[in-house]
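Apart from one protein chain that is not included, each protein chain of the complex appears where it belongs.
Chain naming follows the written order as A and B, and within any one chain the residues start at number 1.
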Amino acid sequence: MFMFEKAVVGSRRYWTWILCLFAVIGLGLLSYLRQLATGLGITGLSRDVTWGLYIAQFTFFVGVAASAVMVVLPYYLHDYKVFGKITILGEFLAISAVTMCMLFIFVDMGQPSRVLNILRYPTPNSMMFWDMISLSGYLLLNAVISLVSLSAERKTVAPPGWIKPVILVSIPWAISIHTVTAFLYNGLPGRSFWLTAILAPRFLASAFAAGPALLILLCMIMRKVTSFDAGQEPIRKLSVIVTYAMIVNVFFVLMEFFTVFYSRIPEHMEHFRYLFSGLEGHSSLVPWMWTSMALAGLSLVLLIVPRFRRSDPVLAFTCSIVFLSLWIDKGLGLIVGGFVPSPLGVVTSYVPTLPEISITAAVWAVGFLMITVFYKITLSVRESLAG
Amino acid sequence: MRDRGLILGGLLLFLAAITFPIWWDSAARVTSRGPEPVLPANEKSCVAPTAYMRSSHMQLLINWREQVVRNDFRTYTAFNGKTYKMSLTGTCMGCHTDKARFCDRCHNYAGVTVVCWDCHVDPALIRKGAEYARR
Partner (left out) sequence: MRVDRKAFLRLTGLSFLALAGKQAIRAVTAAAQSATPQLGPVRRWAMVIDLKKCLQDSGCVRCIEACHAAHNVPDFKDRKHEVKWIWKEPFEHVFPPEGAEYTLAAFRGAPLPVFCNHCDEPPCVRVCPTQATWRRADGIVMMDWHRCIGCRYCVAACPYGSRSFNWLDPRPRIGRLTTDFPTRTRGVVEKCNLCEERLAQGQAPACVAACKEKAMVFGDLEDPDSDVRSLLRTRYAIRRRPELGTRPQIYYLV
């Protein structure tokens, strides 16, 4: 039923890639077993910086998962036929990204064996409860949608009528998963770096830039290594979406800067100072943040100018730097910046340790593995239909 | 039959794997006599009848836990009308002073891993002296 048999037939290059992924997963698994035995103390986290790489990756990939809506909405709500071939790719990306999110949360927990307590003792006032509900729901929605769509495509019939409302539900649901994730942060009175109404809009804007950028890159990779060509038009349109989303995102970031530095409330400025110029000698994140800003600025130029946006090699570069810039901003700066300085004004440095990076890499590899398998199945189905 | 060696070898491996829990634990600790927990010398009755404790002491402990931790209620009225303070270390270990010769006997025999002692302090650790506690 899941057409997995299509994923176990492949070229030498395909299997080398799969084996590399398994190797990374295996190494990360060993590190995780060590973390289970010893405790989260083997990470770089501390009493002051209690969330780090794991939760930052979770936050970033919720955005990537939500970005599937950027291909689903135009196609299903507005009959925009151009995205016809790639909606399924967006949905598969969403499934892989949500799985990565759940894995990142799981490896971050101190008592993972008790994870079902969230369902045993539902707590509607906790945003983390709703996060679990919305992520699980989104995973289920996309799994059903992509399975039904691909099966229908394989049998060359139209998908059943009942799938349409399910797909329509997935659109606001996608917005909600990233809004709930933002709510995790921006409802905390003690963390002034996150206590801003614009956090959820910022999350969505950066998601709608990073996700489609990744989708463009994946399509370009597939054009190179497989027989699948998404076509000029879908990629062009996606790049326009990335452009607008990036403009909005940068605008929102500038809004944050104004609010903080014009009002000059010391506590609010301290977090930005730590990130962009260092505090009390701690400045490990400063080069990262400025790189992110520089890449964002450069990407805006390369996105807005049509000649650069329409050139595929330049677009590939642009999408990469968009993804990297947003990953640094959301995947590193956002979380650590919220914790430093601490509520008592103390600056603590956070540097991820090797086991922590290894586990993170393993979760990334799981995501890549899922994407590879899903896309392989899709391509095989389409090839067998065409040939 | 081709590949006879492989098939039979595979079957044997499978049998060994599927019966692993039986021979791994059995070889280690199961005897025909069964576990022999050492009962306290002074007290003759527990907070509940022996048969109930044998089958459901975990339910009782979970009930105590909920009452003490979540409801701030610490007095237990036993089946015989006596009142006890609901406390694993205080009440249970007050009579069953030797965890190694009582609790562990049945738990090890049944292959049960109990996490209570990760947090609840076994009085034996104190008795053996401060060096033992500072492992």
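Keep in mind that, in the parts below, contacts are C-beta pairs under 8 Å (C-beta built on N, C-alpha and C of every residue); 3 or more make two chains touch, one makes a residue touch a chain.
The structure presented is a predicted model; accordingly, all values stated were derived computationally and were not measured.
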The one of A:121, A:162 or A:262 in touch with the missing chain is A:121
Among A:110, A:161 or A:281, which one touches the chain that has been omitted from the display?
A:110
Suppose we count only contacts with the excluded chain; which residues of chain A make the list?
38-41, 45-48, 50-51, 105, 108-112, 114-115, 117-118, 120-129, 132, 184, 187-191, 266-267, 338-339, 342-346, 348
With the missing chain put back, which residues of chain B would touch it? List them for me.
65, 69-74, 89-90, 93, 115, 118-121, 123, 125-126, 130, 133-135
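The working rule: only the chains that are shown with their structure count from here on.
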Gap in Å, rounded to a whole number, between the CA centres of chain B and chain A:
45
